[in-house]
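Complex shown without one protein chain; remaining protein chains in place.
After this line comes subunit A, so read on.
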Amino acid sequence: MQLHDVWFVLIAFLWTGYFFLEGFDFGIGVLTKLLARDRQEKRVLINTIGPVWDGNEVWLISAAGATFAAFPEWYATLFSGFYLPLLLILICLILRGVAFEYRVKRPEERWQRNWEHTIFWTSLLPAVLWGVIFGNLVHGVKIDAHKEYVGSLLDLLNPYALLGGLVTLTLFTFHGAVFASLKTVGDIRERARRMAAVLGPIAAVVAVGFLGWTQADKGDSTSLVAMIVAVVALVAALGANRLGREGWAFAFSGLTVVAAVTMLFLTLFPNVMPSTLNESWNLTVSNAASSPYTLKIMTWGAGFAAPLVMLYQGWTYWVFRKRIGTQHIAEAH
């Protein structure tokens, strides 16, 4: 295994971590309209991710930064090629962060409602768009001999990629509902479980369709294993949810996300961005990678930083482990 293979794995790990973590917090954002009965309940949901959403988002920044450093060609083609979807994601992430932070800073109802709408839409859109982007990434796009994306925006909106968007949306919302049942107390906790019981099968159908398509198109035996793990984990999450074992349900819904993303990266390897125009124009782990020296330095840095990050981020979840209900929400200040 060469260093660029190691970095492929590490970048896959960062994306997987991002989707596992921001997956449920996008889901929570979507659920503010699906699950919350009143504005106080919306606040309960938002506060389940209050102390952690920002740290979750840094997984994305790290994934992008690591891609830049370890695979500059991949970073350049991906970010310039998927220009408009990424622009939309950026707008959403800007508004979303501000919405969390500013919503409570004024008492006026209109102000707060506007930010609540913002939280819903800016959680929903990226949840869809990441699926679309990853669908295209795995499927391959029009890349020319100079490693430039030469397709149009419409090329990115193909049925396979759109189905991918539906998978991330439904899966993240399900993951979010399971998280909500784990982190809340009172009436909303029960309803979160019931919501998860409804969302789970929908996510399962869409995901099996998309992953099955991926498997038929690009799969091999290892990706098949990942796919089976994803499906089994989803069923297990539903079972645990039904039994009221919320911790297990969350572990399994998380495993579903992890296995699904892993499957996508398995089918991608050794490419990082395949070309649909000519196979020899594929961006691969070797032709898109940085020099061995840079990769070596990055490996040292990441080897030191990543475990530390997981340690103190984990500690945060432990500090804020208590469930939240409407009674815990302080008056606005």
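Please note the rule applied: contacts are C-beta pairs under 8 Å (C-beta built on N, C-alpha and C of every residue); 3 or more make two chains touch, one makes a residue touch a chain; residues count from 1.
The working rule: contacts and distances are computed from a predicted model.
Trainee: Just by its UniProt name, which of "Acyl carrier protein", "ABC transporter ATP-binding protein", "Cytochrome bd-II ubiquinol oxidase subunit 1" or "Fibronectin type III-like domain-containing protein" is the chain not shown in this complex?
Mentor: Its UniProt record gives the name "Cytochrome bd-II ubiquinol oxidase subunit 1".
Trainee: With the missing chain put back, one of A:55, A:201 or A:239 would touch it. Which one?
Mentor: Counting the whole complex, the residue in contact with the absent chain is A:55.
Trainee: To test your reading of the contact rule: which positions on subunit A touch the chain that is missing from view?
Mentor: For subunit A, the residues touching the absent chain are 43, 46-47, 50-55, 57-58, 60-62, 64-66, 68-73, 75-81, 83-84, 86-87, 90-91, 93-98, 100-106, 146-150, 290-291, 293-294, 297-298, 301-302, 305-306, 309, 312-313, 316, 318-322, 324-325, 327-331, 333.
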